[in-house]
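A protein chain is absent from this complex, but the other protein chains hold their places.
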Amino acid sequence: MSGGRGGVVLEAVDLVKHFPVKHGLFQPARHVHALDGVSFALKRGETLAIVGESGCGKSTLAKCLMRLTEPTGGRVVLLGDDITHLGQGALRGLRRHMQIVFQDPYASLNPRWSIGSIVGDPIRLHEKVPAAERRRRVAELLETVGLDPGFADRHPHELSGGQRQRVAIARALAVNPSVIICDEPVSALDVSIQAQVINLLKRLQAKLGIAYLFISHNLALVEHISDRIAVMYLGQVVELADTRSMRRELLHPYSKALFSAAPVADPDASARRTRIILAGDVPSPVDPPGGCRFRTRCPWKQARCADESPALRAVGDRLVRCHFAGEPGFPAPLS
Amino acid sequence: MSAVLEVADLAVRFRTTRGTVNAVDGLSFAIGEGETVALVGESGSGKSTAALALLRLIADPPGRIAAGRILFEGRDILALREEELREVRGGRIAMIFQDPMMALNPVYTIERQIGEVLALHAGMGREARAKEVVELLRLVGVPAPAERAKQYPHNLSGGMRQRVMIAMALACKPKLLIADEPTTALDVTVQAQVLDLIQSLKDRFGMAVLLITHDLGVVAETAHRVIVMYAGRKVEEGTTAQIFKDPRHPYTQGLLEAAKWEEVEGAMLREIPGAVPSPFDMPKGCAFSPRCGAALPRCRESVPPLVEVAPGRPVACFVAQERAS
Amino acid sequence: MVALAIAGPLLYPVDPFDMVGQPSVPPGGEQVLGTDVAGRDMLAGLIHGGRVSLLIGFMASLAATLVGLVLGAVAGYYGGRIDDLIMRTTEFFLTIPSFVLAVVLVAIFSPTILHITVAIAVVSWPSVARLARAEFLAHRDREYVQGCRAIGMPDREIILLQILPNALPPVIVVSSLMVATAILTESGLSFLGLGDPNQVSWGYMIGVARSVLRTAWWMAAIPGAMIVVTVLAINLVGEGLNDALNPRLKQR
Partner (left out) sequence: MRGGTVRFVLRRLAQLVPVVLAIAALNFALAKLAPGDAADILAGQMGHATLEFTEQLRREFGLDLPILEQFLAYMGRTARLDLGISLIQQQPVAELIADRLPATLLLMVTALVLAIATGVALGVAAARRQGTWVDNLISVSALLVYATPAFWLGLMLIVFFSIRLDLLPSGGMMRIGVAQTALGQVLDVARHLILPAATLGLFYAAVYARLMRASMLEVYGLDFITTARAKGLSEGTIAWTHALRNALLPVVTLAGMQVGHLLGGSVLIETVFGWPGLGRLVFDALVQRDLNLLLGILFVSSIVVVLVNLAVDLVYGFLDPRITHK
């Protein structure tokens, strides 16, 4: 197993994914711009959160990274190996290094198979070990995620949502991956269950040094769990920084509006702070606005934003995709 | 403050092949004029069932309102005749739902769906309706209302659809708006818009609002008073400030902690162990006792009654009651 | 009914082609259900006819299910061009009036049990293929399948061991109902005189009785009633299967 450069386990370089939209014979082809030039590097043992609203491309990103869908452009580098164009056979061997936990534990486990065989499948596919050894490993994995080893004989429908999500995590752990992509891993769970699963993920990270790409729309949760945060809007990263510096200030107008709009479970705090209420909805990712993609909703937009598409550039300790970020006093408070 | 709605001992049962389920059990509460009350709970807490029961919208079979009184403007909704009930529905009490895509009929125009309410409760003619619909859409902030009125739900975005639902609810200036998870299906920035809209319209028309939600953030930003439900029962009630600053029930405490993640940076969160019990397999005694760190032996024996631990603070928990006395 | 058809010849060993008595004897005499225009025993005809009808019904729907399932699975799972090709073909076959096509097929290739079975299967598989495709398409993008792909499971295993068990119940329901339709089609064919000339069947018996409708209506009524009962029974089994296998109902 070759390591990545500088402790980087997973790298996305300029990832692009366009889906063709059904069109008539004589109409020009139209595309959903799900991802447009997304780049980041995930370091060993860290948690990088991807946040954004629906249509920002965060789930497509997860699928492209896992090669569950083929990216239109760019590269995916896993542990130093470019896996973007690997054939299914070669890819199969490398899959053990990168696993995924999905949002809905009711949909992500096949109801026809026992927990034991669901968790044992990755071991069976990647390692030639006798069945007894496999059963022992499954029992161990179930204990690791806080389930009784006896669950191996049960079926998914006998488990609660939280227990199912633990099974999904155990399946991901079975092949000792370096990276786990967590695609909204708790948003389908009851509030009182979410903390259990988040704590489990954190414990596993501390023990096994796994890096998480943590996709979520829950901003409070993201602030809690991640080391760095990338904010996405319409297929692009608009701001990427340390969670600490994000907490201090936000430089992109969209991140600022997004974090200010999230309701806070504290009546005093919500009375104090000023919310930025954006006008309108997220535009359709089919033929997104030219220039800056956020300009149609941005309270601070200028003429330049329509003409010129801003690049993702370094401002202080972070990356921001805005022409004016970093100018003193920007974004100014709204009256 | 006089009460718009008074609910007493409401019980809703569902008959299923696996037995009878008490979805809502002995629920009592009141909503004052112009007040926003939040009904908070997780899935299976019975909060949405309770909301539907207020307008007798529970499908029977399998559901049935087994007991209780629902006093609205001095009349018991449960005793109304069918025609009287229909006058209250959509006229005096309006309701909006979680998923505005599913809640609008896909094959009729916006104008027709809002117009229906105006025809029914205000007896408006065709032309008056068309004008009023455009007015209502403008009121809820739908851009280009005249064109939107002629469109179908699938032409609109999620946020716009919820605005249409609100316009429909407001059509007859109801006294009470029941909002069942109105922003759960929406994105954060759109959620902020819709909450803002409900707030401003409420102030303008002096409506009372019953907000059903699982999101404590939404509660903190909008509600005056909070009712916390668990497994079909009310476990705690208080003003929003009281609930958030001084939660008494261990379940409320746990929920609040789970909702304020950003404050526990790096450290482990306090967990509520276990899972919400299945309605077919309710634990004996307090339904929360198997997951409660503070549970006493008697919590597993008998169901704790609601007792005021402070003025206006009923809590259904033996531990909290002992601490208070 | 199935048991009766299989065990029939043992219980009532009369050759349906033997002329055992006077023609057109009403039921209740020596031959329990009377005789037909040629004096052949009605009950024997009914029992043997049942065997033929059921055999054709089951075999045709089995064949149609297998073909439809394979094509539907491939089209739904892989999508793209192969999906286009298979679905165009399927829709094409759905366009052609199935009974007329079955008539033409049987007319071209002499009416034997095999040919009738094949003809019914040919007109029946498209509906299975459509359903199977819809199922596989829906399951292909479910998270559990994505999860299997993420752990590097080969397509063959995903199709056969992961999706198939979930996609099969609705297909089983449809193919059990298809047995009923196949029996109706077979009876229609033999009513038109396209039955196997060496085998008695219910439809054939009705066809023969048609000419004496005015004088001996029971001769047509009895085999028809047999068809109704059989088809009804199969439909009820199908409905029962539907209730038992439909996960949506089970969850409630």
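Brief remarks on what is shown
So that you can tell them apart, the chains are marked A, B and C in the order they are listed, and the count of residues begins at 1 in each.
Assume contacts are C-beta pairs under 8 Å (C-beta built on N, C-alpha and C of every residue); 3 or more make two chains touch, one makes a residue touch a chain.
What you are looking at is a predicted structure, and each value in this text was computed from that prediction instead of being measured.
Check C:Pro97, C:Pro197 or C:Gly240 against the missing chain and you find that the one touching it is C:Pro97. Summary of contacts with the chain left out: across C:Ala138, C:Leu160 or C:Leu213, the touching residue is C:Leu213. Within the complete assembly, B:Val88 is the residue of B:Val4, B:Ala23, B:Ile70 or B:Val88 that touches the hidden chain.
Interface residues of subunit B facing the missing partner chain: 52, 55, 57, 61, 86-91, 94-95, 97, 99, 102-109, 116-117, 120-121, 152, 154, 165, 168. Where subunit C meets the omitted chain, the residues involved are 92, 94-105, 107-110, 180, 184, 187-188, 191-194, 203, 206, 210, 213-214, 217, 220-221, 224, 227-229, 231-232, 235-236.
Throughout what follows, only the chains that are shown with their structure count from here on.
Counting hops only between chains that touch, subunit A reaches subunit B in a minimum of 1. Among the remaining chains, the Cα-based centre furthest from that of subunit B is the centre of C. Rounded to whole angstrom, the centroid-to-centroid distance between subunit A and subunit B, based on C-alpha atoms, equals 32 Å.
Put simply, the C-alpha centre of subunit A and that of subunit C have 50 angstrom between them.
The touching residues of subunit C, counted against subunit A in their complex, run 142-144, 146-154, 162, 165-166, 247. Those residues of subunit A that touch subunit B in the complex are listed here as 53-54, 160-163, 190-196, 198-199, 202-203, 217, 219-221, 223-225, 243, 247, 257-258, 261-267, 269-270, 275, 277-278, 280-282. Of all the residues in subunit A, the ones that touch subunit C in their complex are 63, 66, 68, 91-93, 95-96, 99-100, 102-104, 107-113, 121-122, 125-126, 168, 171, 174-175.
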